Each structure stands twice: as structure tokens, then as C-alpha cells.
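Shown here: the complex without one of its protein chains, the others still in place.
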Amino acid sequence: MSRIGVFVCHCGENIGATVDCKKVAELSAGLHGVVHSVDYKYMCSDPGQTMIKDAIKEKKLDGIVVAACSPRMHEPTFRKAAQESGLNAFLCEMANLREHCSWVHLKDDSTTEKAFELIHMLVEKVKKNKPLFPIKVPVTKTALVLGGGIAGIQSALDIANSGHQVILVEKDPSIGGHMAQLSETFPTLDCSQCILTPRMVEVAQHPNIKLITYAELEAVEGFVGNFKVKIRQKAKSVDEKICNGCGDCTTKCPIKKIPDEFNAGMGYRAAIYVPFPQAVPNKPVIDRAHCTWYLKGGKCGLCEKVCPTGAINYQQEDEILTFEVGAIVAATGFDIKGTDFFPEYGYGKYKNVINGLQFERLASASGPTLGEMKRPSDGKTPETIVFIACAGSRDSAKGIDYCSKICCMYTAKHAMLYKHKVHSGKAYVFYMDIRAGGKNYEEFVRRAIEEDDVSYVRGRVSKIYERNGKLIVKGVDTLLNSMPMEIEADMVVLATAVVANHDSEQIAQKMHISYDAYHFFAEAHPKLKPVETNTAGIMLAGACQAPKDIPESVSQGSGAASKVSCLFSQDVLTREPLIAEVNRSAPPLYSTCVGCFLCQSVCPYMAIETEEIRMRDGSLIKEVARINPGLCQGCGTCVALCRSKSIDIHGYTHQQIFSEVVALFNRREEYETV
Amino acid sequence: MKKIKKSNFEKMVNSLLQSGSTIIAPVLKKGKHYFSRIESFDKISLDYCQTVLSPKAVYFPSTDSLMRYENEHNNVKIIEVEVPKNPVIVLGVKPCDAYALSYLSEFFLKENSDTYIQVRKENTTIVGFTCTHSDDKCFCTSLNINPFDTKGTDIHFTDIGEEYYVESITEKGNEIIKNFNTMFEDSQTIDKKEYSSNPPIKFDLEKIRLTDKFESSVWLDQSLLCLGCGACAYSCPTCSCFDIQDESNPYSGERLRCWDSCGFGLFTLHASGHNPRHDQSNRWRNRVFHKFEYSVKNLGIISCVGCGRCIRVCPGGMNISEHLAELATI
Amino acid sequence: MKQFEPKIIAFVCNWCTYAGADLAGTSRLKYAPNVRIVRFPCTGRIDYQLILKAFENGADGIIVSGCHPNDCHYTSGNFYARRRWIVFKSLIDFMGFDNRRMYFSWISAAEGAKFASFINEVTDSIRKLGPYTDYSNLRKIGVGSIGEEL
Amino acid sequence: MIKVGYFPGCSLHGTAIEYEESLRSVCAEFDIELVEINDWNCCGATAAHSLNHLLSIALPARSLALAESQEFTEILVPCAACYSRLLSAWADITQDSKIRSKVSDIIELPLLGTAKPISILEFISRYILPELKEKIKYPISQKVACYYGCLLVRPPNLVHYDRYEDPLIMEEFVKVLGGKPIEWGFKTECCGAGLSVTRTDLVGKLSGKILEDAVLRGAEAVIVACPMCQSNLDMRRKSINNYLGEKVDIPVMYITQAIGLAMGIEPRKLGTKKHFVSMDKFIGNFRLGQVEHSKAGEV
Partner (left out) sequence: MTVLARVSELLDSQQINLFIGYTQKGSICPLFLKESDQVDKLIFNEDCLQNLVPYLNKHEVQSFGKIGIFCTFSALRSLLQLKSEKRFSNLSIIPFLVISDDEFVEFGSYEEIESYIEKNFKKGDDNVQEMIDKINLMSTEEKWEFWTNELTGCIKCYACRSACPMCYCDKCSVEINNPQWVPTASHSQGNLEWHVMRAMHLAGRCVNCNECFRACPMDIPLNLLTSKINADMEVAFGQIPGTKLKLDYAMSCYKFDDKDNFIR
């Protein structure tokens, strides 16, 4: 038999004015299992709480219902009071008499009746409550940062500077990311590499940062505070410890005509290469897909011969490194659409139609033309250049509905850079809208239009075709008479859409984080949790979440780092125990879970794993679902999905909710007498 | 011995209906026959081989209320359930089903009389009919039951063309003849066999010796076809297993007696999780043993009447007469 | 005769509709006192069988409400719930349940006014329909009787 | 014999009769029978759809319903404008059961949407292309320009058999015929058909630009699959020449005519004489022997 206490609060006049609290308390006293029922002016006040505590002790209550304000307001208060008097905090429930009753109804019998019913529902619920205990998980104070672009670099440095260990993993041979490829940055036009490279060096030298380049994420297991990650260190074929970075190998390598990724295909590199002169680490790797030694079974070997330190190691193999980390920052960056995505603009066959990143390399002093404006087909200086903004972005016909955000700004920058280099040249920009929200951004665009005389045309380009060595750009000017216009251009730059990396879906699946329809990683809440993911302990930084410019990426990198530091400030994590659990029953069933794992596909937190139930001799009896208490956030979607009702959620169990619902009714006649 | 013209038989039924008796008789629905309460004579369809379900629910409903209770603060008030006492006449009961009903009353009433069933039996008159249609699933004759037997009936009719040949078996039967004495005429004793169906004998009952076959592998082989539902038990005229269910809420509740089946895995499941009849073969063996061994030991009667219903309804194609024939050979 | 007052039960999620009801309270909006709220962590937790249970135990109307699409505290619980309701609705409509007694809505934590007017609207229309007994009466068919078919 | 439902529309019975002639001749070679939809009516390819959406669906939907009652699951609609109207109507009625029942009420016919319109290009790639190569007798060896116009591969959300910008499917056919399709940027440019009556001068400009580029790139013929395109590019030569200031004599033929010629079907069965701009030079050029051959056949 339960021993339930009911405490009805008047909340001054707030409840008392419309609800007959005294009568409610009397009626409650008559409920089955209620052994104590009182009303009081202010339950949340010190004397009120003392009343509750004393009653718990004196009447040996095994559950209480506080009928007062919204549980969203004072549930912690009363749970704490219960806990302090020896009653498990989760044996306290609140009936919402104020927000849901007294404030919204007039003084009337029906209001009092409702108040009593609300209490009754919770009395029945609390009878089924079970003591619950907070979940504690230890924290490994090492962070993994995935991606060595500016967001990852910023994140790694901030975490390292707050005194924690960081493992920074980069898939390319050098950190730096896309920012290293940029010529100048908007809106200040300062040199991108000049501001980036010092930070890259800082990463390399930081005592708390372990830098692993040319490596990829293999697998993530575990949960917040206790991840186990596997990293595949791709074979560099060069022993980093021995290599002195002299560069003899790269100059001697006979295979030199490999399109250079760093130069966005505008230049060439050798099969053994350092991506760019300021690379960190500044040690070469062998590109096995192009190296003669690998393609022709051990021939060539020139680099090995010229290496003064004997660092070349053709036999090196991929290595799987395992680390235990407490948090992960995903900063895997973005990609941009190639020009071959646009049949109407020449589907990649016109050499002089290039994308924004290629233009960056053309404009960069360290690029293939050493910063001179030379068009790819014949190296001539383009006299007329057309920039097309929103190439793919905001175009549902192309399947990309979103705004790529950075294009308006970098297109203005490109036009400006072009005009600064080719004073006599004519630059056109076709745009839909100019989105220049940001500090000094609008001013920057105005400068391009007004000071640098860039012709901005509001309209879209329908077609580009080549004729007599010129690119005929057919567009429309929607502001001037909406007339079709044709420009004979020497070069066209498409501000192609920013898209997620081609492998972002796989990476997200490895990390068990969700991603949106465009394969950008999904944040936990679009407004209030823009840095966290749905998987506790995994944060996002930079353009892997959505298109972002440099300041935003850096801010988010720092934000992610601060989230990690907060996490690492505790030795043990404490979580509310309101999570789901798969039931256990007597053998030979062990659990009514039948192992269909349909629940796995519905869990937003990927918290459901496989548990093997085995005999003592190790033979498998059955596989059942197990909810990882570290990952479960307690939404209960799996609970309602499970056909055999093998999953239940603490705090909202089948029994509790069922009792609440059944308590409400079946008593229509009784009210006539109330 | 008596006889009654069919036209008079109709008048008699209508008169019984008018006098307030509940009449239950075979009725044709969606191509199959079911015992159902009738409101008029023309609903009756005696031209049938076998109803889908047996008439056992007349004594033993699929869900029976045993009592109700109400919570009054901290007291519990018990409310007894009254079994209706109005007269019930079950018409068109075949000898196999009548035989089964007599088994059921033995089972429920012999040692500890079950009030609910006692009351129903007292108020029920069983009007038997000689079986005229049988099919390849019928095997009553293999169990020494004749398709014209009168066991379990109160009054028995045999269709002899324009008239029914009538035998009164019990006092209730005499009562009917007395009440409608103008309609009944005296008759010679006839050989009912001429008017009845004659299902062939499918196996030699004497040769079925179960006692030493408890551990035989035959149970597994036979039960592979069984899907483990309760269709056989629920359609069986003699299956009498039940489960007690309390349906309740915080204010009141009701105690129900519901049909159960030994074919269900849950039937013998212990709270500990252990199930002494873990495999379907164990359950199938129990079913056969119950009918041909245990009920003989307990009540002296084989509790299978060869009606063939379980064969007809089985979704897995289990055929008890074939299985018994197989048992007779080993 | 006392006017019929319907009993309505509302299954709501903790983060949006429960909070929306709280906001209706803090805004002192007035609405009909016929609804009893049962709090769930998320609409994803709401079991369709509870709807049957509520009707079985005498509810005259049922409200199910949670966060608007894309607003779910758990990001996607309401999307799964929505699918479940679409399917459940198609089933019970097909079976001829009185669909005028079931209401589904999205009410956010900011929509206190929507909550209040929604409750009023639902209460009014269910009051007009009268008590719902079709479902709870089913309980009486087939107990202790010889039934329709034997 | 394969039977395919066939919606000719007004063009193929009128100004584009040679399109139908060539289509039927080619189909005969592939043992395909085109069965005209009984009592078909106008597709409504006017400005009507911008005035009353529902009626603009109902008009073509009637033909769809009739095709259904003849138990066709596919309807070949060679005219690109008809195709566009029929396909839009089909999409509307199959995606929205409410529209379907409304339209069904309007046309007073049962309507399920089981008959799907297919374009000439889909038709060729499904029924003709698989066995085309072995039937080629006289491969076209010239450069030709494949011109699609505005309707054939659009709108993108309904038409999926080719990309809507810079389509490639006709080029594939031409390559099988042995021809050399040119790379050009005018495949889906506007020919001006919508202004054909009101602003003939603009038609000259728009069509002129198309032909100018085709000629510039060395094409000896333009291959089309739309009666409107054909009539504009073929018939409006006067205004085209006016605009261009020179005389262009590049012939404009239907893809079905091109296929027929390459298969060695007699030109008269392909309606090649029914164009304003003579095709003789082109035919003569690509296979001198063919003409002799067909003459020999006539004897």
C-alpha cells in the first residue's frame, strides 16, 4: 500500500483565489493510498518546504504530490526538498494548479474539480514512480579535432590553451584548409596566408597538440566523455622523423604533370610533393596513385636516391591509431561545386569558365601565375571578365535551395582584385541579390561598384557558349528595361555553390551525428545549440555545418572549444536519469526485446546499440537492443515505436502514464456529489 | 417413440420463440454455418455438415463474467454476477456436439460444481439431430460415436423425409412433447442408420496406446505444421481450458473467465520464466494426451468427439485424424 | 438537467505545448476547464494505444499536441510522431472511429493564445457532440453472453 | 506488332504532316503500330493555361481519359507542345486526387492517370534505338545540329529523360545514324514560336541566331523534334534572311526523317519534299547512291 502525501499550495492568492484549496486537500485525503494531505499559503517558502520535509519523515511517505505552480518552475525546488528529507527526488511529482488551472479558469466548482483531478492523476502516477539516481560518467580530458582548416585550428588552439590535450587530425598532407588557398580576404583585403600561417605554426609547436596529417577518421565508439576513436594514418611513404624537408625529392621527381589540388587544378605538382611552400608539416608525401614506383612495380625510385637522409620508405603501410577522447570537434569543412555542374555554362569544357576557388589561385601571388591575371586557355590577360553569383545556390532546379553565403562577398572581392590588376579591364557581376550582412561588408561591396567601377547587373545568365575564341554570355538585366544582354567575355568566373564534402555523410555516420538534406552536419538546435550536435560531446565548427566565412568559422571554432572546455572542467558528468531502458526478464527470455532493431533507426541520438546475451560458456543466446545511458537524451520515441513494449523510459514509464490516463475517468457520477 | 410433421415442427419453434425462449440454432453466414441466436424459424439452416465453432459456449462462453468489485475509499465491495435464468433451447445439435456437451458438464460439474455452468445447464434444453452430412474431416465413427447417438441431448430428432422421428431422452424432452402434444404423433421404432450420414472409420482406436509414447519423436514430426494458435482449442467442442483475467481501474474491476488454449506458449509459462512445455511438440503431445489419456483417467471419457472442426480451421493444416492414424501404427 | 460537460484529455510534449499552456497561464488567458493535460517528454513518446485507453475509460475527446515541425527539442521526435499519427488516422478513419473527437495540433511554447483558443474550440465542438459512448460500450458486447456467433 | 497509343495533335495532321508520314514509315520498319486515340481533342497549347488552370488540365485530360478507356498505358505525343500540355495534365491528376476527381467530373469520363504521355525522344530511345544500328543502310556522315527548343525536355520537375540544360539524347541518336552532331549553345534557345503571329520580325531574329550559329559551326542540317521549331526555322526564312543579311539554305528536318533516310526508306515516304527549304542537297550529299537505289526500287 502506498503512502502518498499531497501538498496543496495557495500560491498566495494566485491559486487560492479561484481554487478552493482546502476542499481540494480534503478530497485528496480520501484518495486511495493518500495518507497525508494539507494545504498551505506558500509551499515553496521555507516553512512550506519544512512542512513537506517533516511530513515525509513523520508519515513515512513514499511519494509526494506538490500541487502548486508549473513543474517547469519549481520541480527542482521540491525534488531537492524531498531528497533532503530522505525521499528519492524522483518520487516527487508536481500538479500544475496555477498555470494550467487557477490562472486560466474562473472561480467555479469546475475549477476546483479540475484541480482535484490534476492532483489525482499525479497521485496515481507517483504510486508507480521508482527511485532514480543521477547517471555519472567519467570524462577523458583529451579532445579530438577533425579537420585542420581555420575552424579546426582555432578550436585546437583554444582547447590546448585552456590546458587540455588535443589531437588534430587532417586528411591532407598539410593543415590550412581552404583558407590557405585564398589570395586576399574580404572585407580588408589582407593576405590570407599571412594571417593564417602563424596560427598553423603555433599548432605545430603547441605542447598540448598532437598533429596527425594525411589521416582520416576510421571509427568512433562510446559516448560523451568516453569516446574511443580510430584514426587511419595514411602511408606518407616518407619517414617524417628523418625527413629534413630539403625538397630535393620533389624537384627531382619525374612525374610532374599532376593537376595540383592546392591550386584547384590550375597548376601542376609532382608525385612526391608538399602541397604548398608554407605547409605544416613541411614534409612531402608520395601520391601513390601517380607515383611510378607503385604503378610500375618498383621502377624509378629517384626520390629514394636523391634523399640525403634516407627518409623515403616505399613499404610504409596505413596505420590505425586508437585514442581515447572525451570530446570531438568536427571541423571537416566544405567543398564547392565544379563548373561541370552547369551544362548551360559549358559543363567544364570551356577552359576559361572557372570557379571561385580557381580564381583565388589565379589571383594569389603564390599561385600558378604568380598573381598575374592570365586566362587558362592561352595565358592572355582577360580584357572582359564576367562573374556569375549564385551559380547553383538558391536554385531549386539545381537541387541547392540554400544561399551559399560567402559568394556575394568573394565575388565583390574577385572583381576588385581583377580591377586592381587589370586597370583597363571590364568586370561584370551578374547577381540575384547582394547579401552583404556583416561588419564592413556592405561598404566593401559599394567600394567594388563605386570605386572600382565593377558593373553589377541584376539578372541571371541563361547560357554561355564559345564563338571565335570569345565566351558569349547571354543574360538579362532586370533593372534596365529587363532587356536581354550579351557580353563577349574573355573569362567567366562562376561563384559555384558551397556544398558539403563528398564524404560528409560517411563521416557523420561514423560519428553517429545527424546531417541535413544537403549532408551538412546538423546542429542540436538551430538557435540555442548551434555548436553542439545531437550526440553529446560532439561539437561542430566551421563550414561542415553550413556555408560560413572566415570570421564565423573562427567564432564557431572558439565556441566549440569553449563547449569542450566546459565539459572538461568536470571530472565526472552528471545527467538526469530520465532515459530509456530495454527491459530484462527471467531466462530463457532474458528480455522481451526480440532484437528487430527497428528502434535503432528511430533514435535521434543513435544511442541504441546491440547487446549480446551469452551463456556462461560464451555461446550466444540472443541479441537485444541496449540503450547507451551516455547518449540517450530521453525523448522516448523508441518507447512508442517498440512493438513488444520492451523499452520503457524512466519518469514517463508505461505504468506511470497508463495510471495517469486511467485515473482521470471512470468517475463521471461521483462529481455530482462533489 | 414419436414423430412430428415438419410444418408442425416450424409451428412449435415459432411458439417457443413467442413464449420467450432463447433459441440457438445453426445459421448460414457468408457460406458457413454458425450457432447463433435466432429470431424466426426461417433463419435456421439445418442442412449443414459442421458449424465453424461448437455450441460449447452455451455452457461455457468465451468470456464469462464471474464477479465485479468496486473500491470505496479503502474498502472493496464485491458485486456478484447473476447468470440469466431464462430458458435456452439449442436446436440442431449433432450427436458429436451433444456428446461433447455431456463431457463438458461432467468436467465442470462432477467434482466441484461450477455455479455458472450449473445454472446454464439447468436452463438449457439440447435438441439433438441425427447427422445427415459428413465430410472427409469427420471421424466420429472412429471414436465409437454414431452419427445418430442421443447421448447429451434432451430430445432427439431424425429427419425421415416429410416428418421428424422424435426420441425424448430426458425429462426436459418429455416436457416439450407434453407441451406440444397435439403436434406429436406416435411412431414405430425405426433404424436411424438409414437416415444418417456414415463417415468411414479412419483408424482403430484400440491400437492407439499413448502411455509408452511420451518420449516419442512423433510429436515433433507432427507438430512441425502447428503454428501455435488457439483455433483448434477454441473451435473444439470439448476443450475446456480457461484463464482468469481481472480487468480493473483504480475504482472498479471485473473478474473474467476467458477461453485459453494449451497450444499457446504462454499457457504453462511460469513466473520464473521457465516453461515446462517449451516446444510446440510438448504442447501438441499434451493436447493428444489430454483427450485420449488424461480425460479417460479422470472422467472415464475420451474427450474428442471426431467433429473435425480443428482440422477445418487449422491454418497450418494439422489433421488430428491422420495423426491419430499414424499413432495407431506405432 | 445539468449541461453536459465533456471530459477531454490532452497528451502534450513537455517542451512546446506544455510550455505553451504555461504561457497561457502566465498571460491569464481564460479557457474552458474541461481539459486535463498529461505531460510527455516528446510527442515521439506518445503511444497510440493511450488514445484507445482514454476512450475506453470514458474520454469524450482527445488532443495530441507537440512542437511544430523542425522545433522538436529532440530534433525529430515530432516527425516520427507525425508519421505515426498519419498512419493511425488512416487506420481509425477506415475503421469508422468517430474522428471528430480526436484533435492533433502543433502548439509552440510561444503560442499561449493558440493553446487557449484551441482548447475552447475543441471543448465547444465536443460539447455539441455529446458524450462518447460508442467505444466504452463495446466493452459490454460479448461478456457472459452466448454472443452473436458461437 | 507493338501497339502504341498515339496523339497526333493538330500539327501532325496539318502543317507537320511530313512529321507523321516519316514517323509512321519508321515505325512500320520496327513493327510498331501507332493507334490514334479515338476522338482525341485539342491539347490546349495556347495561352489558356494562364487563364484557367483547371480547364487547361481538363482539355488534355479528356484525351488521357480516352486513351485509358482504350487501355493504353503510354501515349506517344510527337508534338512538343502537345506533349508538354498532356504531361502537365497527367502530372497534376496523378499527384492530386482532388484535382483528378474534379477534372473527371468536368470531362464526364472516368480518369485514373494510367496512360502516361511520352515524348518522341523517349519513344525513340525505348522502341527504336535498341535495334536501330543494325537497320542503318546509309549512315549520315555530315555534321548536323540537334535542336530541341523550349518544350521538349522541360519543365525539369516533370521531364527526367534528359538534362534540361544542354540535353544530349538527340545527339546520341544522330551518332547512331552515323552523323556528327555539332557542339553548340543553342540547343534549347527560343525559336520565337510564341511570337510567330504577333511579332514575326522577332521570330526572324531569334530563329536567325540559331541558324547562324549552326551554319557557323559547319552543320549541314538542323534536326528537330517539334513541329513549331520546324515551321519557324524552315518557313520564316524570309525574315531570318532579312535579319542575318544573307541567305541561309540549311534544311531543317525531323529526327524521324533523319532516321528514315539513314535506314534507306524512300524519301517520298518521309515527306522530304514538303519543306520550304529543300533537303535535296543534303540528301544528295550524304549518300549519292541512296537516291539511285530508291529509284531502282521504284522500277
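The letters A, B, C and D name the chains in turn, as written, and every chain counts its residues from 1.
Rule of thumb we're sticking to: a contact is a pair of C-beta atoms (placed from the backbone, for glycine too) under 8 Å apart; a residue touches a chain by one contact, two chains touch by 3 or more.
The model shown is predicted, which means the values in this text are computed figures rather than measured ones.
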Displayed chains contacted by the hidden chain, counting the whole assembly: A, B, C
Which residue of B:198, B:245 or B:298 touches the chain not shown here: B:245
Touch list for subunit C against the chain that is not drawn: 48-49, 52-53, 56, 69-70, 76, 79-80, 82-99, 103-106, 118, 134-136, 138-143, 147-149
Missing-partner contacts on subunit A, residue numbers: 517, 585, 589, 592, 594-599, 601-602, 623, 641, 643-645, 654-655, 658-659
Hidden partner interface residues of subunit B, rising order: 30, 32, 52-53, 62-63, 136-137, 220-221, 223-225, 227-231, 233-235, 243, 245, 247, 256, 258-259, 261, 264, 266, 279-281, 313, 315-317, 319, 322
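Rule of thumb we're sticking to: only the chains that are shown with their structure count from here on.
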A-D or B-C, whichever has more C-beta pairs in contact: B-C
Intercentroid distance (Cα basis), subunit C paired with subunit B, Å: 45
Centre distance in Å when subunit B and subunit D are each reduced to the mean of their C-alpha atoms: 76
Residues within subunit A bordering two or more other chains: 662, 666
Two or more partner chains touched - positions in subunit C: 57
Contacting residues of subunit A [partner subunit C, same complex]: 70-72, 96, 98-101, 103-106, 108, 110-111, 113-114, 117-118, 121, 514, 522, 524-526, 534, 578, 602, 604-605, 633-637, 639-641, 649, 651-652, 654, 657-658, 660-662, 664-666, 668, 672
Sites on subunit C touched by subunit B in the complex: 57, 142-150
Residue numbers on subunit A that touch subunit D, as the complex places them: 342-344, 347, 349, 397, 463-467, 472
